[in-house]
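Of the protein chains in this complex, one is absent; all others appear in place.
Take a look at subunit A:
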């Protein structure tokens, strides 16, 4: 376990900024304790101080996962969020997309959201804005980026992709071995 280097921390916060905007501060500035980001085998973990202290009994090789895995740095130093990050992204998300009940299953199989599957969308979301995808019963299903801005969505064809899929709850099963 090590602290993120300045370069990687910046990449992480920039990425978080895309999904939860100014709420990034609330991940660090928490009233209920000290939380921090740690890196292990190129994976980023969000850990509370209490858990971190416990984890220090183990060497890096013995540790499988600590706290919440947010994502993984690629070899080219790009961060990719895992579905496990949804727990923290969903409550703070500033832009959301709701999918129709008929499209929920398709989304959970890893498909992009087309206009026909879109039920609701938050106003004023720009293109390529990171969004959290909800079902109509307000259950977060995953996250992605908008392929079109909210205004463009209204005039789009029913078959054009509105939100590119990045991660969904189905990954807990599909990517079980590489998730944590």
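In the analysis below, a residue touches a chain if its C-beta (ideal position, glycine included) is under 8 Å from a C-beta of that chain, and two chains touch if they have at least 3 such contacts; residues count from 1.
Note that contacts and distances are computed from a predicted model.
The protein name that UniProt records for the chain not on display, among "Cytoplasmic tRNA 2-thiolation protein 2", "Ribosome biogenesis regulatory protein", "Phosphatidylinositol glycan, class T" or "E2 ubiquitin-conjugating enzyme", is "Ribosome biogenesis regulatory protein". Even with one chain removed from view, subunit A keeps its contact list with that chain: residues 1-3, 5-7, 9-10, 13-14, 17, 22, 24-25, 28-29, 34, 36-38, 49, 52-53, 56, 77, 124, 126-127, 149-152.
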